[in-house]
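Removed from the display is one protein chain of the complex; every other protein chain stays in position.
Here is subunit A:
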Amino acid sequence: MENINTSRRSFIKTTSLTGVGLIIGVSSFAREKHPKNISHTNPNKATVLDLEINPFIIISTDGSIALINPRPDMGQGSTQAAPSLIAEELEVSLDKVRLIQSDGQSKYGSQQSGGSSTVRGLWTSLRKAGAAAKEMLIETAAKRWNASIADCYANDGKIYLKNSDKSFTYGELVDEASKLVVPKNPKLKDPKDFKILGKYNKRLDVPERVTGKAVYGIDIDIPNMVYACIQHSPAIHGKIVSIDDSETLKVKGVLQVMKCERQMPHRKSDAVAIIATNWWAALKGRKALKVTWDNGDLAKTMSTDNYFAATYEAAKKEGIRYEEKGDFNAKFANAKQKLEANYETPFLAHAPIEPECAVVHVKDDGTAEVWAHVQGPDGGLGDVSAALGISKDKIKFNVPLLGGSFGRKAYHDYLNETCFLAKALKKPVKMIWTREDDITQGPYRPGMLSHMQGFVDGGKITGYHHHAIGESIVGQVFNGLAPDESDPWLSGEISTENSKYEFPVSKISWTNVKTDIPIVWWRSVYASNMGWGQECFIDELAQLAGKDPLEARLDLITDARYRKVLETIAEKANWKEKLSAGQGKGLAVFASFGSISACCITVSKNGDGIKIDKVVSVLDCGYYVNPDHVKAQTEGNIVMGITAAIKGGITFTNGVCDQSNFHQYNVMRLNEAPKMEIHIIDSGENPGGVGEPGLPPVAPALGNAIFAATGKRLRKLPFDITNLA
């Protein structure tokens, strides 16, 4: 038997090397000499022992089972997807287990929902966790029956002895089983034997989401809490010159006004908090507050016009090379048939319908409790610990549901603000951002420019250059980009390795144009920007080459999986069908987060604009948990992708955001939602992402469809589809 301490060390070593703690979900934690008693199950039954088989599975001696979901749910379905991975191998049905959201403690490994990583990141480790526990239960049962392990099997929470009427519930075995060595390489089920994975299952949390019972971040109430509303700097980074709170303090319910700070990952801003007995009073108090701000140079440095002007200037110069095949510049200079174009994508707010909020309680005994709808409680716990100056083990971190996020709630400025107030006030504080805070304060998806160059020869696309220009998330948020370095995230998404386009000559380059406007990842990160330039320009080159856009792409791609995606979209969207006058079809393909998605959109002329007749999306995400999750996420990606093409757009003038609420920052409404059809390719490949990959091809498919229908090539997002004149 391996020594407990040795395996602990190896766990730490492995995690630190890979950065993926869950790589050994069947870690040594179950090998406690005295199984850990988890007190929160069945508190009334003193005789029940709750045993942590491994960090993700708690089986009680009374047979009840709890599984841990290590990825917060923002609508992507992780509360079903993650436990399904365990339940499949453990042979329990999800309606009989209790789900617990992980709390940020390191034993659960990475707990960040993001990068479309839940299923692809946990596919093996959580299944192994379930399979290892099952093998331990089987071994225990076999011993008791004096039978061979091969004669025992698990089904629906029990171990059975073949050819007999004997069985034990997991609860009857768990005490003994938990003392066994955790198998390192438990046998995983053959996918053909899956009962849950890959099958349609209704999500068990839907009933509470349709009855008002689901608890989101904004729904947390704790005794004796005060409410906070925060006056941020209109120019985000302005410094406070003076505060006149005389009218604010007259508002009934307002308790006090205090300076506070908004700690973003890369810098800190001044802010003023209004503390009140209820949030409405705090908001009224904010409206009555007068703050004078010193904005310094922000009028210049926080201007989207200035920013984009700088990107267009950068497009005239050579960028930092990420990859190059052949001498692109020389070939381009001499090419007879060539094209050059700039594609622009705007800054965007995430605008989850639930605004940013948090509840933090710093207690007299030096501990703290937090309720925050973050995408990752592990990172959240670290930030809270730093903000409060309290060690992680003295902080209880609760993660309620996220009312949407799309990347936003992984940026903890709002949580840091709440910590600042809770620390100062020594009372539980509930802080809620207004919609105006959410829209005007960022962080935003960065606006980007794609400078495209290419040439064709003999009816084929033979040269291609994508020069990505704009602010870097790695650079701004993490201060992690060297001046001579191309953004590692961005270049990965637009590399030929990712697109699988085998251009005879190609170049991918990058120029960093900085801005003070705070930015962060937004659903599908740079792919949401870069898909627009890449896939519209491929169509432009195809046209120059006299090629059908589908054929031009197939000419460039030999990768079987990508070809299958293209062939499938052509078939499902009836690419070759004869269209009526004024109709057009456009397609695009983009790979991101380990999956490949293609989109085909059909549009018709409608007065001076167009209307979207239909959207067909194809996704090859390898193995998946639930086809209905995949479809739902792809529907969401279609709506968000079209919204990003034809709505919204954040602009800053003289340092201040020009949009403030949904009357100016428009998002798609139900009457504008097109007919959509989604097809999943069952490739049997390793799981890829689902929450994001459907988005990047949507905007370019629309742009290409508009060109097909109207002859008009659009290169700047957003555009107004009702008026393209």
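As a convention for this text, contacts are C-beta pairs under 8 Å (C-beta built on N, C-alpha and C of every residue); 3 or more make two chains touch, one makes a residue touch a chain; residues count from 1.
In this section, contacts and distances are computed from a predicted model.
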Practice task
Would you mind picking the UniProt name of the chain not drawn here, from "RsbT antagonist protein RsbS", "Isoquinoline 1-oxidoreductase subunit alpha", "Heme exporter protein B" or "Sugar ABC transporter substrate-binding protein"?
Solution key: "Isoquinoline 1-oxidoreductase subunit alpha"
Completion exercise
Out of A:77, A:130, A:346 or A:518, the sole contact with the unshown chain comes from A:77
Completion exercise
From A:175, A:219 or A:324, the answer for touching the chain not displayed is A:219
Fill in the blank from the handout: Given A:97, A:401, A:429 or A:625, the correct residue touching the omitted chain is A:401
Fill in the blank from the handout: Checked against the full complex, the residue among A:295, A:342, A:434 or A:704 that touches the missing chain is A:434
Exercise for the section: Identify the residue among A:83, A:130, A:636 or A:649 that touches the chain left out of the display. Expected result: A:636
Fill in the blank from the handout: Interface residues of subunit A toward the undisplayed chain are 73-77, 202-203, 206-207, 209-216, 218-219, 221, 252-253, 278-281, 283-284, 351-355, 401-406, 432, 434-435, 628, 632-633, 635-640, 661-663, 667-671, 673, 675-676
